[in-house]
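Apart from one protein chain that is not included, each protein chain of the complex appears where it belongs.
Showing chain A:
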Amino acid sequence: MHSIGNGLHEFFVAWVENEWGIYVMRKKECIAMILAGGQGSRLGNLTRKIAKPAVPFGGKYRIIDFPLSNCHNSGIDTVGVLTQYRPLALHSYIGIGSPWDLDRRDGGVYVLPPYAQEGGAEWYKGTADAIYQNLNFIDMINPNYVLVLSGDHIYNMDYSLMLDHHKKQKAEATISVIEVPWHETSRFGIMNTDEQGRITEFVEKPKEAKSNLASMGIYIFNWRLLRKSLEDDRKNALSSHDFGKDIIPKLLMDGHRLYSYYFKGYWKDVGTVESFWEANMDLLADEPELDLYNPNWRVYSVNPTRPPHYIGATAKVTRSLVSEGCSILGEVEHSVIFPGVHIEEGAIIKDSIVMPYVTIGRDAQIYRGIIGRKSLIEEGALIGSINHEGICVIEENIVIPSDAEILENHMISKQKQVG
């Protein structure tokens, strides 16, 4: 081997070989692993048939568009998506990744559901276990760094800046943090750091927090360290195989260099119906914190192939988002309307989220409602109430008959259809 010239030597270092020992791929500095297997049971009806990352958001997107677009915009072109719960919609949505420019010759998107091996099949038992079961995938790419992301957060973030920070601090792992209001600290994993930003302590949902820097569930690990700690964690029978609960505390205990990366901007975990609704409504502010119109930071999604929407002579639309293929003849106020929605004359939609291909009949009224895909709200039906705070969630493909009056906090699904 000593006869190999310098050029060739560099070639072998910079390329990755496949299982037959053929050099196939330029070496990647950093890859992303998106955890997209969770059910999101607190979203109730919205995730009965699809995984949380596939839930529609913001008038044309699905939640997973945000981390995928962030990857593309940050220059990360190799992304593993770990799926488990109800993956069909998610798999068919991601496809070969072209909408996010992730249909690459070297790298691109890899959908990674659980699989069977010699010893039998097993499910992903936690966030860390999901990555552990795909060590062979990361080994194949053999990057320097692994970025671990959640598939259910809404934010625009440049991961390359976080990676720069990680390298500058000579950290072994970096955790992205955001300031949260002090009274909400008990809902988050809270980081205590020294002046240099090195993490000294990590407390999950503290009663009395010493800091208001919350973990965003975004981690960069040096690949060698991550590999070793996942293997150790696997052997630990007492572990719940979770990054926040097990991996991070263990690394801290062993004295590794863990740093925080301070993120300033909009970030929201849309884990509950309320936070999902709020995050949608946040987009309706005159100058929303989350900018969807930045030509240098597009949020990409699968295109529905629909014509521009039509606003009729009898319509009134204010403080709202409306997408392609809709025809709107009624009144829409402070609402998010997805592609292909028909709203007939006299209907009133207020503070609501109307998902794709819903039809809303004449004089129907919807207040603080979330209407699932392809549902039909018949003429004159009433959903929600102008006087109540609660949110009504109607599942996909439901018919709400014209005499129905559904008040606050109801979750309407096929089993308990009204009428």
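Here is the rule we use: a residue touches a chain if its C-beta (ideal position, glycine included) is under 8 Å from a C-beta of that chain, and two chains touch if they have at least 3 such contacts; residues count from 1.
The working rule: contacts and distances are computed from a predicted model.
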Expected UniProt protein name for the omitted chain (select from "Glucose-1-phosphate adenylyltransferase, GlgD subunit", "Inner membrane amino-acid ABC transporter permease protein YhdY", "ATP synthase subunit alpha" or "non-specific protein-tyrosine kinase") would be "Glucose-1-phosphate adenylyltransferase, GlgD subunit"
Among the options A:L90, A:M157, A:L251 or A:L321, the absent chain makes contact with A:L321
Touching the hidden chain, out of A:V16, A:L112, A:I141 or A:V299, is A:V299
For chain A, residues touching the missing partner are 58-60, 98-99, 286, 292-293, 298-301, 303, 305-313, 315-324, 327, 332, 336-337
